[in-house]
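My questions all concern the structure below.
A single protein chain has been omitted from the complex, and every remaining protein chain is retained in its original position.
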Amino acid sequence: MSAATHETEHHTSLGVDNRKLLMWIFLASECLFFGSLLSTYLIFKGESLSGPGTDIFAFEITSISTFVLLMSSLSMVLAVYGAQHGQLGLMKLMLLITILLGLTFLGFQVYEFKTFASEGLTLSTNQFGASFFVLTGTHGCHVGVGVIYLTSLLISSVRRNGIGKETPLYIDIGGLYWHFVDIVWIVLFTVVYLIPAY
Amino acid sequence: MAEMDAVHDAHNEHPTTTIREYLLIGLVLSVITAIELVMSLYTTALGAILIPGLLIFSAIKFIIVVAMFMHLKFDSIRFTQIFAFGFVLAASLLTAVVVLFGIDASDAIGGGFIGDPIEHHD
Partner (left out) sequence: MATATDGVGAVQAEQSKVWEWLTTVDHKKIGTMYGLTGFTYFLISGLTALAIRTQLAVPNGNVLSAELYNQFFTMHALMMIFMAIMPMGASFFNFFIPLQIGARDVAFPRLNALSYWVFLSGSLILFSSFFLGGAPDAGWFAYAPLTDSEYSVGSGLDFYCVGLIILGLSSLMASLNFAVTILNMRAPGMTMMRLPVYMWMTLIVSFLLILSLPIVTVALALLYFDRNFATNFFTPETGGDPILWQHLFWLFGHPEVYVLILPSMGIVSEVIPVFSRKPLFGYSAIVFAGAAIGVLGFGVWAHHMFTTGLGTVPTLVFTATTMGIGVPTGVKIFNWLSTMYGGSIRFTTSMYFAVSFIAMFTIGGISGVMHASPAVDSQHQDTYFVVAHIHYVLFGGAIMGIFSGIFYWWPKLTGRFLSETMGKWSFWMMFTGMNLTFFPMHFLGVSGMPRRIYTYDEGFGWDDWNMVATMGSYLLGVSILIFLVNVFRTMRQPATAPDNPWDAPTLEWATSSPPPEHDFDVIPEVHSSVPLWTNREMGIVTPEAPEGLHIHLPPPSYMPLILAIGVGLIAVGLLAHLALVGIGVAIATYGVWGWSIEPTD
């Protein structure tokens, strides 16, 4: 990192880092993305013509996976804490835990989708199936991207074996993405699973 | 570490939250989720307050994560403004679409100027 770049980073017009600003604007965009999917789901809620409806949900499984994702947010924030306070070991451990929790969540989702399919609910069964799978599947894809993202952060931090000047920023931005995926699930869990159908 | 601190501007300090506080926040989030789950088991008993209650709890969790875990409470106000703009826009537009689907316009022809005002909400 040359002195010149350091200088320009210090004097951005808003006093914030470009990359972090990009991530926040991107997350604002993602709000519209998930909003569109969620409203599609809500419009078709209760419009099911045939086949299984929301009574197919298994609350035990979903509650556990929700808890898992919530805890992954906690471990993520501790990884950021580690990076910001120069605690390399804490950072790496917490990143690893976050990745594992993310994978666990994905495992639960695959299991859930498989169970639903075996009970006769697929993409083409009815409106509920189509909108449910697309909505939660898209969220699952985001979790998957997040797992890959955090894994690459972990690998690069293992490779350099130390906290570089920019590491706290990179972990912080990765964390923003991960927490966003978590808050999307906070909304989805309530709106899709907890609020009953009429 | 001195060099690292120099990179950050005065209002871009690391949040002062300690590990203990983060763990406490995690606990609060878990408890709220547990309450939500219990609520969803008593749908008939809770009646009309069920849905608003669940939404409020969900909003509280949302705000806690955004403010504390995503550090919006400590970070530049610009981030909050940008994210809030996107979120509010998404919420209002997509609520509007859902509401538009709920309106029974079957009696309205060619733009809805013929026929009764909407009293046939469904």
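Every chain is named by a letter (A and B) in the order it is written, and numbering of its residues begins at 1.
Heads up, the rule we're going with is that a residue touches a chain if its C-beta (ideal position, glycine included) is under 8 Å from a C-beta of that chain, and two chains touch if they have at least 3 such contacts.
Remember, predicted model here, so these are calculated numbers, not experimental data.
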Visible contact partners (per top-of-document touch definition) of the missing chain: A, B
Identified contact with the non-displayed chain, of A:L88, A:L103, A:A117 or A:A130: A:A130
Missing-chain contacts mapped onto subunit B: 78, 86, 89, 93, 97, 100-101, 103-106, 108-113, 115, 117-118
Interface residues of subunit A (partner: the chain not displayed): 1-2, 4-5, 11-14, 16, 18, 21-22, 25-26, 28-30, 32-33, 35-37, 40, 43-44, 47-49, 123-124, 126-127, 130-131, 134, 152, 156
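Just so we're on the same page, only the chains that are shown with their structure count from here on.
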Distance from the mean Cα position of subunit B to that of subunit A, given in whole angstrom: 16
In the complex with subunit A, residue positions of subunit B that touch it: 1, 3-4, 7, 9, 11-12, 14, 17, 19, 22-23, 25-26, 29-30, 33, 36-37, 39-40, 43, 50-51, 54-55, 57-58, 61-62, 65-66, 68-71, 75-76, 78-79, 82-83, 85-87, 89-91, 93-95, 97-98, 101
Complex interface listing, subunit A residues touching subunit B: 6, 9-10, 14-16, 20-21, 24-25, 27-32, 34-36, 38-39, 42-43, 59, 63, 66-67, 70-71, 73-74, 76-78, 81, 84-86, 165, 168, 172, 175-176, 179-180, 182-183, 186-187, 189-191, 193-196
